[in-house]
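Yeah, one chain of the complex is gone here, protein chain that is, but the others are all in their spots.
Moving on, here comes chain A:
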Amino acid sequence: MLKRVAATLLSTSLALGATSAAAAETITGAGATFPYPVYSQWADAYQDESGIGLNYQAIGSGGGIQQITAKTVTFGASDAPMKPEELEKNSLVQWPQIMGGVVPVVHIDGIEDGALKLDGETLAGIYQGNISNWNDEAIAELNPDLELPDQQITPVYRAEGSGTNFLFTHYLAQVSEDFANNVGEGKSVAWPSGVGAKANAGVASQVGNTNGAIGYVESAYAEQNNLNVAQLENRSGNFVTAGPDSFQAAASNADWANAEGMYLVLTNQPGDNSWPIVGASFILMHTQVQDADAARRALDFFDWAYQNGDQAASELNYIPMPQDVADMVRQQVWSQIKGPNGQPVWQQ
């Protein structure tokens, strides 16, 4: 009898010990700043549910790639996807975890939110300094109903290297050959004209303060700062308004199934209602992991986020990944992540 009590006590205390050990477990990751707010929201909720915490260092996409290549973290995060050959060279896999839209914001006295219409060619012209006044013919042609003032245009761009820069220049380089040749795409480019402001918030405040300014920010910042967003012409030739619906439309038209290594930038996607500048934020992990448990914990978290993270994401103006894409990631990408024994570390 006494023995049994002792055994029960022992097993209970062991079980307790096991749970408290699990509570101390954390997932380590580093990278992009843009998805950081939603990752930390998810992490809070996930810790409440499972007891496993997330230690995510928002050090920027470039830093995330460096850290995962050096294997100092379990996963890296980047706003710009890595090219398939780079992935292969470093034996990494990547998948999209969350999406967001980049929107052009304008400040012209007398022009309402969502009233101004622009197309890619014009936007590229403005950012190259070729179109320098709001009453320029190119803009007037797109906006026959608007009375455009004689006001100098001040283009505002992101001064530091950023995923937002990458999405925006990637879009402009696709729609304007001139832009592609003279400026090109990248996280950090040399803008021929305009003013560089720091971070999304800096661009938002500069545009908010300057009459005649135009900028581009993650959609959440446009909303928070009450900035006027311009309509953009998409690939189908329709003018679309920025918002969850048009972002989602772009995302659902994206052809993830045929993207090698999931290398896909969601700019200029087909579809009548697609917003032309949508981007996914990617997670990077090694295909051969030393610590299978750590990798499994990370994948459990991302699986949980695919299933339960949509509401938190929408509240923060992000676009959750559609379920079919999540399924594809589970089946085709996560199955490539193998432990030291050669078995996939994560099973559905």
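Assorted remarks:
Just so it is clear, a residue touches a chain if its C-beta (ideal position, glycine included) is under 8 Å from a C-beta of that chain, and two chains touch if they have at least 3 such contacts; residues count from 1.
Quick note on the criterion: contacts and distances are computed from a predicted model.
Only one of "Aspartyl/glutamyl-tRNA(Asn/Gln) amidotransferase subunit C", "Na+/H+ antiporter subunit B", "Phosphate transport system permease protein" or "Outer membrane channel protein" fits the UniProt record of the hidden chain, and that name is "Phosphate transport system permease protein".
Among A:197, A:217, A:230 or A:250, only A:197 touches the chain that is left out of the view. Within the set A:37, A:84, A:161 or A:322, the residue that contacts the chain not displayed is A:161.
Considering A:66, A:287 or A:332, the position touching the chain not shown turns out to be A:66 (whole complex). The hidden chain makes contact, of the residues A:209, A:288, A:308 or A:347, with A:209. Of the residues in chain A, those that touch the hidden partner chain are 59-63, 65-66, 152, 154, 156, 159-162, 169, 183-192, 194-198, 202, 205-206, 209-210, 213.
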